[in-house]
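To start, the structure itself, in C-alpha cells.
The other protein chains are all here in position, but one chain of the complex has been omitted.
Take a look at chain A:
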Amino acid sequence: MKKILIIEDEEIMLDLIRRKMTNEGYEVIVARDGEEGLRLIKEGQPDLILLDLIMPKKDGFSVMAEVQKNEALKKIPIIIVSNSGQPVELSQARKLGARDWLVKTEFDPRELVEKVKNVLAELGE
C-alpha cells in the first residue's frame, strides 16, 4: 500500500483529502504545518507528498528547498495543492522539484486522485 503524506494547515481540507485518499486505498499520514511536514518526510518515508504552500511555521517552498538538499528525500514526488497558482510561483515550485500543481478552486478531489495515480504510475515504470 502506497503511503501519502498530506501537509495542509486548513483542517477541513486536510480532512477531505485524507478521506478521499483513504477511500482510494492509500495509507495516509498528515502534518498541519511545514515543520511537522518536514519531520514526517524524514521519518514517515511517504511514497508521495501533497503539499500546501501557505502554512504556519514553514511554507511549502521552504519545505521543498530543504528536501532538495537531501539526495534520498528529493526522490519523493511532490504535488502542490494550493489556493494560488501564479506563474511565478509555479516556475519556482518546478525548480524545487514539484512534479505537479493543483489549484484547489479549479480542481476537485477526483482530479487530485488522478494526478496522484499518474505520478505514482510514472514512478513505478
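Quick note on the criterion: a contact is a pair of C-beta atoms (placed from the backbone, for glycine too) under 8 Å apart; a residue touches a chain by one contact, two chains touch by 3 or more; residues count from 1.
Throughout what follows, contacts and distances are computed from a predicted model.
Entry comment: the absent subunit's protein name, as recorded by UniProt, is "histidine kinase", drawn from "FAD-dependent oxidoreductase", "histidine kinase", "2-hydroxyacid dehydrogenase" or "Integration host factor subunit alpha".
Among A:19, A:39 or A:75, only A:19 touches the chain that is left out of the view.
Within the complete assembly, residues 10, 12-13, 16-17, 19-20, 23, 83-84, 86-87, 104-105, 108-110 of chain A touch the chain that is not shown.
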